[in-house]
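Other chains of the complex are left out, but the ones given are in their true place.
By written order: A and B. Residues from 1 in each chain.
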Amino acid sequence: MIFITRRERFNAAHRLFKPEYSDEQNLEIFGKCSNPNWHGHNYTLFVTVKGYVNPETGFLVNLKDLSALIEIHILEKLDHRNINLEVDFMAGKLVSTENLAIGIWNELKEPISEMGAILHCIKIYETENNFAEYFGD
Amino acid sequence: MIFITRRERFNAAHRLFKPEYSDEQNLEIFGKCSNPNWHGHNYTLFVTVKGYVNPETGFLVNLKDLSALIEIHILEKLDHRNINLEVDFMAGKLVSTENLAIGIWNELKEPISEMGAILHCIKIYETENNFAEYFGD
């Protein structure tokens, strides 16, 4: 079994808050990440898939195909977007790095399976100092 | 003469647009960077100052002092902010990397001069692939 990882990037705005709280309450819980006027990040995404090498190609999967799949299912939805307002699979969720990793996992699991590989890990950097990893349940 | 550089980072939301244009016109000129719901970046800022080494300290300037000065004049205004809506020195300007570099230069030139150094360059990365540098007029 071999593991292959593709790195992708997207730039997006977000805000950490609960709609049932006031701005003051959100500030208390989420600090400056709750700014009602939004802030944003250059997110870096690492998608790791696993499986067996195809002896015809030497590949587990063609990384161009994997990149195109991430483009369609993830980057077109997230890049240059407001994650709270515009991303269907994050609607109604707290836009933390943790929830973003889980959300991206759920979007990619099935399409990667259809490519003949198994999704192993979603790793997402919010800043150079903070990242989340999700390996499924 | 010696040159000293301090790297700082801030995360902010912005949008490229001209208020006198429609969303469609802005989309045509600025592409997805004109998203009316904003997007954002992890900006990386390099502030370079020049001058002579103080023989009492071995420093041109104490980098802790330079960092604190950047914190007060720049990061408190930009970090976790919406640059179009909340940053006084960018009000009414197109929030391009070019204009951000010039705006930060204008904010820092005088305070750095008061520290006994000369501002030499503002370099700002918007993404890992794009950066602007400004050396004054």
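As a working rule, a residue touches a chain if its C-beta (ideal position, glycine included) is under 8 Å from a C-beta of that chain, and two chains touch if they have at least 3 such contacts.
From a predicted model like this one, the values you see are computed outputs, not experimental measurements.
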{"item": "Per this structure file, total copies of the shared sequence (2 shown)", "value": "6"}
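Assume only the chains that are shown with their structure count from here on.
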{"item": "Turn needed to bring chain A onto chain B - CA fit, degrees, nearest 5", "value": "180"}
{"item": "Between chain A and chain B, centroid-to-centroid distance (C-alpha), Å", "value": "28"}
{"item": "Chain A - residues contacting chain B, complex", "value": "9, 11-14, 32-33, 35, 37-42, 79-82, 85-86, 127-128"}
